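Here is the structure we will look at, set down as structure tokens.
The complex appears here without one of its protein chains, the remainder shown in place.
Chain IDs A and B follow the sequence of writing; residue 1 opens each chain.
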Amino acid sequence: MNDRAGAASLVTSLPALMEAGLRGPAVPAGRAWRLRLAAVVGFLALWSLASGLVVLLRLFNPIFLPGPWVVVGAVIDLAVKGQLWGHVAATLERVVLGFATGALLAVGLGLPAGYFRPLRNLVEPIVELLRPIPPLAMLPLFIVWVGIGETSKVGFITYATFFPMFLTTVHAVRQIDPLLLRAAQSLGAHRLSLFARVILPAALPDLLTGLRLGLALAFFVIVISEFIGAEQGLGFLINDGRNFFLVPQMLGAAIVLGLLGYAGNALVRLGERHLLRWQSPS
Amino acid sequence: MSSAVTRFAALLAVLSLWAAIAHGNARLGVVNPVLLPTPAEVVAVGVQSARDGELLRHVLTSLARVAQGFGLAAVAALGLGIVAGMCAPLRLMVEPVVEFVRPIPPLAFLPMFLVWFGLEEASKVAFIGYTTFFPMFVAIAASVLRADVMLLRAAASLGASRADLIRRVVLPASLPGIIVALRLGVGLALFVIVGAEFMGADAGLGHLIMEGRTFFNPAQIVMGALLLGLLGSLINALLLAAERRALRWRAAA
Partner (left out) sequence: MAGHTSRERGGLEGAAPAPSSKKGLEGAAAAPSNKKIQIRRVSKSFGAAGRTAPALVDIDLEVADREFVCLLGPSGCGKSTLLNIVAGFLAPSAGTVLVDGQAVTTPGADRGVVFQEYVLFPWLTVAGNVEFGLVLKGLAAAQRRAVVARYLDLVGLGAHAEKFPVQLSGGMKQRVAIARALANNPAIILMDEPFGALDAQTREVLQDELSRIQRLEHKTILFVTHSIREAVYLADRVVVMTSAPGRLKQVFPIKLPDLRDRFAPEFTQYESEITRVVKEEVAKVHP
């Protein structure tokens, strides 16, 4: 195989461009792994170096740039002391409850709205009016209405996640190829059986994607509601750290939150792969 | 019925519904009428604030933060994104960092930015910049990467050198995707600015909305929220128009 020289030069070489476009020749798996590992190690090294330099050269108060090991240490510390779990649980509970409620409403309303035009015409104006408003803007309203307890947080997440999930659900139904419906009807499917056996499965891929995005959104907005008026939760941990400049705690809690979000996303993807087996049978 | 007419009718319907519920509640006293402001009350708050000149100040403050934060992030995302699209080793190295940062909600870093930059404008601008940079960078790099190899081949067989290919094929071909990425960034900035102004700010629409909570004035909250929605729609419409102009060739009628 002729040498592509794509490894030597930085920008993909002309022969490689001609063969495979900008992606260049497929980087062999081994090399790709090594590059990624180098990147992670490099990132951590750079971070450590930066924080070390701050201390060494007395650039500013080292509290502002703790090294990676300090951050990890803070998280482990909280975990060992047993405090971390309470906060994680609080955040998860709110996210799960809020998301589940929002999803139930969105799918429960979205599926029929996708199918029945009159219902859609009824609901869509309200949705269209509220959609341009960033949901975060409504958070203080929830607090004024329901106080700063759990209800307002869960309610807020429900509100924030409802709209995008509702819209994707409606879209999921509307994009179903009408020929599929006709084929099923000519085979005797009507109403309930049509819904259960054709509409639901056909809408499922887009619907699940919408749910996944809704879950990400739930994690996105939970933080801000935990900044304001909370005694527990990862968001609370982050904001509370401000008082005493507990930057490692702030960064650590953010990372834990990221991990939770990642796990949630992976879970839904797992569900997707199972429910949508027919899309890519191995 | 044209779409614009139906929309207008729908808007009126919603407004009437709202007014009906709010006035009805005021009459019947189901909940504290302060909690359910009527459209008239909301408008009144807005007018009042506009008269003081306060409203304009808050709007401009928010917009300035968005513009500066987005502007910085856009320049960085364009520069780095285009280069990353063309340089595979750079891509592979940046990828793990991006994947690491991506699941962490940007708002989780807001307190950090307040610690780092204090309560000045810089903290909000830096935060908006951080929030919008990564999604735009990823989208732009992806768009550059997607440049059709057939277009590259066609240009090469017309005599294009590698530099020609980048300048005359890759960049124009990835422009639609780049514009989408920028629009995404603006949307994200507008989404997040409110939250950023809840804490550690004494100006801006987010602050105005939070004030509504502090002084138990839901009408102010609703006013601020609606105004935000309006601004967002306007900006989005402007961006779409600009996009259509720049990409005339896509749907020439």
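By our rule, contacts are C-beta pairs under 8 Å (C-beta built on N, C-alpha and C of every residue); 3 or more make two chains touch, one makes a residue touch a chain.
All of these numbers come straight from a predicted model, not from anything done at the bench.
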Option from A:Met18, A:Val127 or A:Ala184 whose C-beta touches the chain left out: A:Met18
Touching residue (missing chain; options B:Val43, B:Ala142, B:Leu175 or B:Leu239): B:Leu175
Touch criterion as defined above, residue of B:Leu119, B:Ala154 or B:Leu234 at the omitted chain: B:Ala154
Candidate in contact with the missing chain, chosen from B:Glu99, B:Glu121, B:Asp164 or B:Glu211: B:Asp164
Absent-chain interface as seen on subunit B, which is shown: 148, 150-151, 153-160, 164, 168-169, 172-173, 175, 247-252
Contact set of subunit A toward the excluded chain (per top definition): 1-2, 14-15, 18-19
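One rule holds for everything that comes next: only the chains that are shown with their structure count from here on.
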Between subunit B and subunit A, distance of the C-alpha-averaged centres to the nearest whole Å: 18
Contact footprint of subunit B on subunit A as seen in their complex: 6-7, 10-14, 17-24, 27, 32, 35-36, 38-40, 42-43, 64, 121, 124-126, 128-134, 136-141, 143-145, 219-224, 227-228, 234-235, 238-239, 241-242, 245, 247, 250-251, 253-255, 257-259, 261-262, 265
Footprint of subunit A on subunit B - complex, ascending: 7, 10-11, 13-14, 35, 85-90, 92-97, 100-101, 103-112, 114-116, 144-149, 152-153, 156, 161-162, 165-166, 170, 190-192, 194-195, 198-199, 205-206, 209-210, 212-213, 216, 218, 221-222, 224-226, 228-230, 232-233, 236
